[in-house]
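Let me begin by handing over the structure; questions about it come next.
A selection of the complex's chains, in situ.
Each chain gets a letter, A, B and C, in the order it is written, and its residues are counted from 1.
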Amino acid sequence: MTEHTYKHIEITGSSTESSDKAIENAIEKAAQTVHMMHWFQVIDTRGYIEEGKVKYWQVTIKVGFRLED
Amino acid sequence: MTEHTYKHIEITGSSTESSDKAIENAIEKAAQTVHMMHWFQVIDTRGYIEEGKVKYWQVTIKVGFRLED
Amino acid sequence: MTEHTYKHIEITGSSTESSDKAIENAIEKAAQTVHMMHWFQVIDTRGYIEEGKVKYWQVTIKVGFRLED
């Protein structure tokens, strides 16, 4: 059945490794309290710089999860 | 008194019938747990297609509700 | 001849029935004072909620009408 309702939340994950890893970290963290997450969308990709190098990546995503019927 | 605070949430409702009905379904579902909802704004109207027909409508709305004083 | 000039106005119509009807109400009202309206474009679709139901729809449209030569 398709008449589900979804809620979206916006979270920012960080990683010293890569932009993809920052997304994976955000989802892993959110999964501790949110269930039935289905998709994400990248909203903003940022990062912090120290001594002319990327110190860590920060990616903001919107995550959609299904509300229980 | 007008110095209220409002919170917004973003939800997606579905309907096999119409885009307006998808909005109504989302609000009805949210009303089970959120109180004092005042307004909504349409953010995105999408739908799924099967065999060249709209199978169901999916409308994402932002809903504003008042925080209790 | 095609060297017409058009003016655009932005109006919001309301309806307790549907989002399409809110648009029709806005245009009908505007037609009382504006002539030669040619087209509209939806700018924003909102609505008010009471007791977990859509109380009325509010759609903001931009309307284009021809200035008399």
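General remarks:
The working rule: a residue touches a chain if its C-beta (ideal position, glycine included) is under 8 Å from a C-beta of that chain, and two chains touch if they have at least 3 such contacts.
Please read all numbers here as calculations on a predicted model, not as lab measurements.
Total copies of the shared sequence across the full complex, per this structure file: 12, with 3 shown.
Just so it is clear, only the chains that are shown with their structure count from here on.
Mean C-alpha positions place chain A and chain C at a centre distance of 38 Å.
Here the spacing of chain B and chain C, counted between their Cα centres, is 22 Å. Residues of chain A found to touch two or more other chains are absent. Of all the residues in chain A, the ones that touch chain B in their complex are 2-8, 62, 64, 67.
Interface residues of chain B facing chain C in the complex, by the touch rule stated above, are 19-20, 23-24, 27-28, 30-31, 37-42, 63. Those residues of chain B that touch chain A in the complex are listed here as 9-16, 25-26, 29-30, 48, 55-56, 60.
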